[in-house]
Structure formats: C-alpha cells, structure tokens
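Of the protein chains in this complex, one is absent; all others appear in place.
Labels A and B are assigned to the chains in the order they are written; within every chain, residues are numbered from 1.
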Amino acid sequence: MKLVKKKEGADQSPAQVVLNAATMDRRTFLKRSGISAGGIAAASSLPLSMMQKASAAAEPAASGGKTDQLRTICTHCSVGCGIYAEVENGVWTGQEPAFDHPFNRGAHCAKGASVREHGHGERRLKYPTKLVDGKWTKVSWEQAINEIGDQMKAIREQSGPDSVYWLGSAKHNNEQAYLFRKFAALWGTNNVDHQARICHSTTVAGVANTWGYGAMTNSYNDIHNSKAILIIGGNPAEAHPVSLQHVFRATERNNAPLIVIDPRFTRTAAHADLFMRIRPGTDMAAVWGMLWHIFENGWEDKEFIKQRVYGMDEIRAEVAKWTPDEVERVSGVPEETVKRAAQLMAQNRPGTFIWCMGGTQHTIGNNNTRAYCVFQLALGNMGVAGGGTNIFRGHDNVQGATDFGVLSHTLPGYYGLSGGAWKHWAKVWDVDHDWLVGQFDQGSYEEAKGKPAKPMNTKGIPVSRWIDGVLEDKANMAQKDNVRAMVFWGHAPNSQTRGPDMKEAMEKLDLMVIIDPYPTVSAVMHDRTDGVYLLPAATQFETYGSVTASNRSLQWRDKVIDPLFESLPDHTIMYKLAGKLGFGEQLCKNIAVENDEPNIEDITREFNKGMWTIGYTGQSPERLKQHQRNWHTFDYTSLEARGGPADGDYYGMPWPCWGTAEMGHPGTPNLYDTSKPVARGGLNFRARFGVERDGVNLLAEGSYPVGNELRDGHPEFTADMLKQLGWWDDLTDAEKQLADGKNWKTDRSGGIQRVAIKHGCAPFGNAKARSVVWTFPDPVPVHREPLYTTRRDLVEKYPSYEDRKSFYRLPTRYGSIQAKDYTADFPLIMTSGRLVEYEGGGDESRSNPWLAELQQDMFAEINIEDANNYGIKDGEQIWVDGPEGASIKVMAKVTQEGVAPGVVWLPFHFGGHFQGKDLRDKYPKGSDPYVLGEACNTAFTYGYDSVTQMQETKASLCRIRSA
Amino acid sequence: MSNNKQSRIRHHRMVVFSLLSLVVLTLVLPLIPYAIAELGETAGNVANPGTEYWRDVRQRDRIVTGTTQVRGVDTDVLINVTGEEWRQFRMGQLAPYGAIVLGVMVGILVVYYLVRGKIRIEAGRSGERVRRYTSAEMTVHWILAITFVLLALSGLILIYGRWVLIPLLGDAGFSATATASKVIHNYGGLLFAAIVPVAFFLYLKDSLFNLKVDAKWFLRAGGYLGGEEPSAEKVNAGQKAWYWVAMLGGFVLVASGLVLDFPNIFQQGREWLQGAHVIHTIVAIGVIVFFFVHLYLATIGVEGALESITSGHVDANWAKQHHDLWYKELQTGQGGGSASEEPSMSGGSHAGGVASPIAKD
Partner (left out) sequence: MARMKFLCDVERCIECNACVTACKNENEVPWGVNRRRVVTINDGSPGERSMSVACMHCSDAPCAAVCPVDCFYYTDDGVVLHDKDICIGCGYCFYACPFGAPQFPQDGAFGSRGKMDKCTFCAGGPEEDNSPEEHAKYGSNRLAEGKLPLCAEMCATKALLAGDGDTVADIYRERVTWRGSSGIGWGWGVAYGKAGLREGKAIEGKATGGE
C-alpha cells in the first residue's frame, strides 16, 4: 500500500474501491500521526464493526510528513471558487474552505466540495492505450505519439491539413488553451473548436455584436448591488450554486425580487418571487412581451437610450407586434404575469439579467441573447453596478478558452481570421508569416465578398458539426476533403446531439485520438476495433496556470499534486505531438521547455504580448500570483483590493486589463461603466461597428467615462488618431517605433492604449450599443419556431430560416426540416438541463464516488398528467424516442409541476449507455465511471443557430412509452 | 334682520361643526393607517411559508413526500415523527412495566412455593412408568426450550442489561455480552422460526381444548389454589393454554422478529421497525411470564413432572393424579399411548408387552 504515487486499481466493485480509498490515503498520512502513540486499543473484541476493517487496513503511519497548503481553483463551473488543498508527501490529504476567497468565501457546491477525489483518481485512464482488434492495449507514450503522428502526416499528405480536426477544451487552463489554438494554427487548419460553441457561442456573438465584448458584463459579486434579478433559461441553483450566495444577498438585503423564466420549475424557481413558465423555445415572446409593457407604460430609460443606444426604434416596431394576447398565444404566459415581471424590473433598478443555456441553445440563440441585451439597454441597466447582463458561463475556463480563440472562426483575442489577424499573431509568435501560410491548404472552396477565399481565412467546421464534416458528401463542403481524424482533447461527445449519426461518424473516421483524464464516451460509443488511441491527460490539479472565471477575472492555480499514473499535462502532450508533427520549435520559440514541458509563465507572457483586443495584456504571471497570495485583501462586493500589495486592483484583473503589466491597470470589474475613469476600470460601449450608418451617428452622444478628455463619443484609437489629437508625443520613442501605422489592437508596445487611457479614453472608442445587428440574418431579433415544434399553427407566422448551402463550410438545413410535421408521432416537447452533482458530459463527475452515489440513474422528468396518459409510473423504465429515430431508455421521474404537461425534461450528464445498451464492458478495465446512463443528446435532433452553429438542445420533440 | 340672525345661527353651526369635525378627525385620522394595515392584512392574506414548511415536515395537515438524492431507508423523511413515541414506549413503558410484570410473576411463584411447597405425588411413586412423550416430541421440546430461553435471556439483556449488567461487567464487557446477545437473538430467532411451526403441529392434537373437561379445570384453577385437583386429559387445560400462548405468541414473535431482522436486505422503514418492535416486546414479555409459570410447574413446582420431558415417561401415580382421564384412557387402551406406537424408540428397559403402555421399572 504505497501511496505517494497512485497505482492502477485492481478489478474491484465500486463499493470496494470506495472502501479501500477510504482506508488509504489520509489514514496513512494522518496529520498528527506522530502523536498517535498509546491509544491503539484493539478496537472491539467482536468482529462486527466497520471500523475494525479500517484499523486492520491502517498501515503504520508515515511520520514526519510535511503539510503544504496550496491555493487552487475549482475545475467545475465558471464561478471560480477558491480552494485550499492540503498536501502531505505528495498526497492530497485535505481540502479546506477558502473563507478569504472573494468569490466563494469558502463555499462550494457538491462538485466543489468533492474535488479532493481527484487526488484518488480511481477511475482515471492510467496509461496510453490503443485499441487493437477490439482490445485495449497498453502502449508507451513514445509509441503512441509516433503512431498518431505518422497517421496524421499521411492524412495530411492525402487530404490536406483540414482533414484533421482539433477539438479542444474549456477544461484547459488559459496557457494550454492558448497553446492549443496556436498548435492548430501551426498545423495549418481552422478546424479547431471547443465546448463554447455548444454552450454560450450565441451569447458571445450576440452580446459582442451589441456592445463590443462577448462576456458577462458585471460579476457574481456585483449581484450584491442588484435591486432586481431576472434569470431566464438558467438554473444556477444547480449549475452555479455558489452564485446563489450572491443572489440571496441581494434578495435579502435589497429586498430584490427574483424573477425566474423557465419551462421547468427548477430549484432556482423554488426560491423565486415570480416564476414565469414559458414553452421551450419562446424566449423571444417572453422578452418582447415584457418590453411591450415597458414601452407601453413609458418605463424605458429615455436618456440612456438617446445617449448610448442605436436602433431602438426598430426594436419598438417589432415589440409592438407582441401584444399580451400574442405573447400568451406563443409562449403560454398570461398578461398578468408578463406585466408583473416587467413592472418589477422597471421599478427596481438597477436590475441584473442572467441567462444560461436555456436561452442560448436554439436555432435562434443569437436572437435571444440580443433580445436580452436590448431589454437591459431599454431599462438603462447597462454599465452600472447591480445591473448588466450576467451571463453565467459553464466550465471553469470556458471564458478563457473562448478568449483564446479555441474556436473555428477566430484567432486568440477575437482577432478573426483575416490576413491582418494572421500577421499580428505571426509577429507575436515570432514565426515566419509565409511559412505559416504554407502550412495551410492552398486551395479555395468558397468565396468571401465575391473573391475566392482560402481555408486559412475561412471559418472552420464547428464542433457541433464535426459529424457532418465526416459524413457529408465532400462535394458539398468548402474544404478539400472530409474530416478523417478527430482529436478529442478534453471533450465529452455525449454533450452533442444526434447520437446515431455521431456513432456512424466515429466509425467512418480513420483515426480517433482521445486525450483526457478519463476514457470518456468517445472510447465506447462506437464499434471500432482499431484506430483509437487514449492518452491520459493530467487534470488542472496536476499542473498550474491561470484560469478565467465567468466575470473575466483571471486566477492563478497552484499545482496540487504530480500527475497521477502515467498522465501528462496537456501542454506537455501538445509539445510532444508538435515535435513529432514537425513544428515543435515554432510552437515554443520563445517558451522555455523542460523535459518536454513548456514553461507556463512563458506562455502567459507570450499571450500578454498579443491579446490587446480584450485586455489580456496587463495580467502578468507576477501580478496574477500576487492576487492569488492575497485573496483576503479583495472586497467581497466590489472585488477591489483595499490596501495590501495589490491595493486598488480588482480581483483577478477582470479583462480588459489594459496596456502592459507595468502600466498597472486594475482590471475592469463592470464593463461599460462610465462612473469610473478608464484607468480605474471605467468603460463605455465599444466603437466596433463604424461611426455612422445610413446617416445616423453610431458614436455615443454626451456619454463618456469620468475623466474622458474628448467628452463625447469617439472612434477607436489608431496611431493616426493620436497624431491628429496631438497626443502622439505622449508615446515613448520605443513605443512610437512599434505603434506607428498600427491601431490599439495591433500596437504591440501598448503605447496607444496607454496614451488613450491617460487622456481618459477607452482605447476601443466610445460608441452606442446597437440593438439592430445589420450583419446578422435577423437584424432585429425575432421569434422563429424551433425546427421540431409542437405548434404547427405558428410555423407559418414564425417560420425558421431557409436552408443554407455553405455555412461554416457545411450545408445547413432549417426550413426543409421544419416543413415536416412530426407531431402526430412525437407529440411531446423534449428539453434538457443540468444536475448539480454532475458537470458537462459527466465522465469526470460520474467517476467521483462521492458525487456518483447521489445520482445513480438517468431519468426523464415528465408531468403526472402525461405519465397517467401514457400509463407510466414513477421510477419505471421508459423509452424516449426522438423524431430522427434514436431511442433512449431512462427512468421516469414523475413530477406534479416540475415540468408542464407536454414537456419531457432530461439531464444531459449521463453517458455509457447507447439506445438501451449498457457499454460498461467496453471501457478499458478499471476506468469505467461508477455511474453510467443514457445520454439525452443521443435522442436530440438536428438544428443549429443561424450565426454560430450552436446546437439546438432545448426544444425538440419526443414520444414516451413504457420499456 | 332675519337674514342677520340666520347668518349668525349659520355661523354658530359652522363653528360647532368645524369644532366637531376637528375633534372627530383628530381622533380618527391616526387610526386610518391601522385600518389600512388591517385591510392590507386581510387582502394580502398570504400564508407564511416558514410555518407551512414545518407543518408539512411534521405531516400535520397532510402526508408530504420528501425527496433526497441519498439512498437508504427512510432517507426521504425529514422528521421521524414516531421516533419519540417509540422512545417513550421503550423507555417509559416497556422497560418499567415489563420489569414489574416479570417481577410480580416471579414474586407470585416464590410466594406460592413458600406457601404451597412442592406438589408431591400423593400416592408416592408406583415404580410403574408410563410413556408420555415420544422422542420426537422431546427433541422438539428441547430445541424449542433452549432457543426460547436463549432468546428470552438475550432479549432481556438487551432491554435491561444497561442497568443491570453494565455496573457488573463494565462498558466493554457488557458490550461484548450485548453483541453476543444480538447475534444470538438475530440468528437464534431463525431457528425459533423454524421450530415453532413444527411444534405447533406436533402438539396440536393433544392441545385442542375439550370444553367439558377443560372449563371445569379452569374453574377450579387446576386445583393449584386448593380444593380437589380437577380431571384432566393427557394435556391439562393449563398446559393447553400454555401451548396456545407459546404457539400463537411464537408466531407473532417470529413474524415481528423477521420484520426486525436483516434491515439491510429488506430495507424496511422505521415505522415497520418501531411497530414490530412494540408488538415483539409486548408479546415476548407476555410469553415469558407464562413461561415462568411453566418453568416453575415443570421443575420445582410439581414432583415427577420434569422427568416426563427428560425421559419421556412418568410415574403411573403421577399420571393418575394429574391426568386421570389420560391415565384411564391408557388403562382401557383406547387412545393408544404414543409409547405403544413407537416402542423401539422409548429407550430404557421396558420388559412390558408391546401393547402395554405401562412399563415396570
């Protein structure tokens, strides 16, 4: 029973493993093992005790162990809870609450309270494994990297670099996410993406196109200042439980009403003052319905709209159509309730507007998110403490991974894929631009602005559609060949829709590489017999680096333990693979590498040099570590350090943290807040969409942050603008050299930003938010019925889009699917959501016995009325059939009012069963999660957002029957 | 003039009215908020969720089902409302009253013994032995007896050991005793459960009440309280009563005991356990009280009784005295004693003929 390093677990039943786990690590390394002396009485003379087993198993304690207390951040959701990890002789022996952490004050949810289990890792993938003739076979790292590299090179040779798909992860830390995006770029493809595509991509697109940045505008802590809280399509009581700590502070101390809009009476709704049940997919009706009352009663903030909003009149015209009758007809909510919600929000300002995936995962997800923004703009709730759009992101680093452009449509920092963007990053990376261009496929498969576009400059296939990248006829695709190799680098396939299609795609691939701490469902859901590699990645507790919480704060994590078993940190694996593929040198040109492990701090410093657009430039490793050491100095509400070494900084320097680290910008706690100087975290809406449209001024009018010397709206800063303003000589000579001919985004000296801020100006200009996004399919957000809708009577009035030929390189269907009526066979609405015990695809959390014990069965929540109509009893096994032919077998959970009649709700964390078949024996031995279950997404159907290709998982159809 | 007067009167009236209204208003105005508050209270008559919650938890108005993610017995019940009742029963009633009942019975028997002494075979031993029980009957009796005694003893230890034995054995010592008692009780109970039905059928025929005879026996209290000893069959009415108490009680004990056993297999809820425990202990105390009487009469109470179940034979005079009808039956050979059916099993030296149930020593 040697414990310093974990061994591979023997073949044991779950209960046995847990018992052993319980009797091992801590016992052997007990804190006060030295003073144990006398008291070891033979426990009891009779052999009937649980504790006797324990004593028998107790080894002589290793004495003299030193306890280290390390500071890390929970790896589950985006709240970013601080954790104290106690480590003794390399074993993680204790987890203490971080009462001094400004986000969570020691609090956790079920997941956070059990992260120490990562130190056990009983069900981890233990060593590189390869599928040979249907059997999992252990291989060495070297062999695995060599074989994978050779096959990739061959595919590249035959089909071009776009035939290898790099699927990254929101579980990477910032440094790894950045390196991963760089890795894909150096390989020569834009076929790189991660889970943000399927959780909040519509938010990022919608919000960024409204006012500049696509992120939570305020923070969890800032909810303390809210006078009203509206949550739509979110269940933070389960998805972000610690956020409720902040919500309750507002409801209790400010008497702030809590309004919850959701199809399901959630645990959050249980604490709401007003619950508004909508039909899944009718967010637009609810929001425009509320806005109708606001406009009708003149409750909007006219001054704010005049100064800071573009296009509200067009919104008025659309909202006018949403009379109370129409709102009730479409969404099912009576006038009384809608009016009351509107009134509560209008009378209690500032109010915050929170949404999650209930709003985003729709074919009209981008419309929904923009409507939410417009609602807040109308009430003047933006840019104030207590207001804002508080978008709760999902994974711990989904914000960071998004910011670093682990996305098929942009480079890090939302620079996009234009030639200029590539040149900027080539300079930051210090690689030859021509060489970089040469890495890409030189063909041309689509046109942009009437000219042939190269794959380097066209959006890659999004993760939601990788299946089609494999299965679609390549003649219809805007790239050379189909996707032939998939790299799942921290991804749960069961979080994606269309299970049977995915299985087929997996089986068609030449090569599958799964790099993850757990085998994941990718290892088992197909019937392949070879061509699958599983590489054990280390968790974030086995490495260190920065992570971006939902509120844009960057937090530094200590390394808690060494990588367990044979696992390696993700950035080490990236370096090894890059070396094999021939661009290892370019990948780490200015990054020190030791034992194949790129230096984390060097990576941080490198992205500090390039991420000017969103202000990831001021957060140097040194400043981040200083914040980490001084959690206790940051205020619980404002997040500002009061005294201490980080005095005046906001915790984690929420981006944008302008300029260089030397400039000492404190970070921006609330976006677009004009009550502070830009140098102290103030801001205004970004001038991103030009200065004028159809003769209407797009710049802000008479609104600007405190201390702005221009005292009005202004365009974004360029070197030329500085010269015109006579501020050019504020730059140092060194800055002038780098800044000349550049703008605030591409000036690698940071001088332009520094000077603009010195004069009180936001580097990105000062404009109005636009409530009309003229570049989107629906400039004014409108309601469109889901592709699979129960309300055929509404399809004519609210039809979906027309099918599109090439959208993210793929044909994408809308109207042709909606045209068919499935309601006769599939009369129920199918929707999905989250459970507190699990996260994402759940491979990690279902492998944690402390969590798994609490959710042992995949279930479907159905209303008692439907249950009675279909003859289904609570706890019974049922089949849920989707309209595209998939069927899943789950347990029925009958509810009185949890979901309304006609709605079936499914949690999305389960996996390991496929259409009624238990796949447990297909996992590599000892690495099957404790709990398996049917993935709800197996039955979910086609449907993708019109801007971002977000998958539709919140409104589909199904039928239920007894199994 | 009149005009003037009128206006003066009007003026007076106005003054009076003004004063009056002023007074009234001063008195009433401050009350208005109360009235409004009162109205508001009735209008916004919203139930207090805190109070409602606790009413639900305690199941005062209706049965409210809870849910929980933790699996196990009754995990979905927030408050075990019957637990306190059960505690009152066990600690306030079972333990003290049980002790009283048992103690009183022991006391009665002691007093009886002191007053009445051992009931002798009046005619003295005849030397003639009569076969009373088959070896099967004896075997079953002793299995039953031993398990019963062990169960009774271990059960009583679990109820009273805390007060009686901890001072003697100490915590650890008593814990070992109690653990042994628990094991004996849990598994001994299974043996008991197996043997009770066997005993029931084995002794059933002899234990059916014969109203004519047995009523008389009961009326005279078997002669134990003086007077002539009433007639009795092979099994007298008191013994029959003991049979029925032991058997019916046994069935109840077995049934309730099985409810209490193996909670981890059957996952039975607390209300089952509490209910079963109440029934089990009350019945057990009752059976033990009867058992004391049986034990007394079979051992030191009646001369020549014990040997019937140790050897299977009794003295003829004993039989004549206590079971005259049975003895008569044997004499006439009507009923056919059991010995006659299984001579080879009777053991000992029975020179007597096979047909004769009476053997000479």
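Keep this in mind: a residue touches a chain if its C-beta (ideal position, glycine included) is under 8 Å from a C-beta of that chain, and two chains touch if they have at least 3 such contacts.
Remember, predicted model here, so these are calculated numbers, not experimental data.
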Touching residue (missing chain; options A:88, A:117, A:542 or A:952): A:117
Residue among A:206, A:233, A:332 or A:907 touching the omitted chain: A:332
Contact with the hidden chain (one of B:99, B:149, B:166 or B:213): B:166
Option from A:129, A:174 or A:245 whose C-beta touches the chain left out: A:245
Sole contact to the chain not displayed, among A:71, A:279, A:557 or A:770: A:279
Absent chain, residues of chain B that touch it: 37, 40-41, 43-53, 56-57, 64, 66-81, 83-84, 86-87, 90-91, 158-159, 161-162, 166, 171-172, 174-175, 178-179, 182, 186, 261-265, 270, 273-274, 277
For chain A, residues in touch with the removed chain: 14-15, 18-19, 21-23, 26-27, 30-33, 35-41, 43-44, 48-51, 54-55, 57-58, 61, 94-97, 99, 105-114, 116-117, 237-238, 241-242, 244-245, 248, 252-253, 255, 257, 263, 265, 267-268, 270-273, 275-280, 282, 328-334, 336-337, 344, 348, 790-791, 793-794, 829, 836-837, 849-851, 853-854, 861, 895-903
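We take it that only the chains that are shown with their structure count from here on.
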Distance from chain B to chain A - Cα centre to Cα centre, in angstrom: 64
Chain B to chain A touching residues, read off their complex: 69-71, 172, 175-176, 179-180, 183
Residues of chain A that touch chain B when the two form their complex: 44-46, 48, 837, 853-856
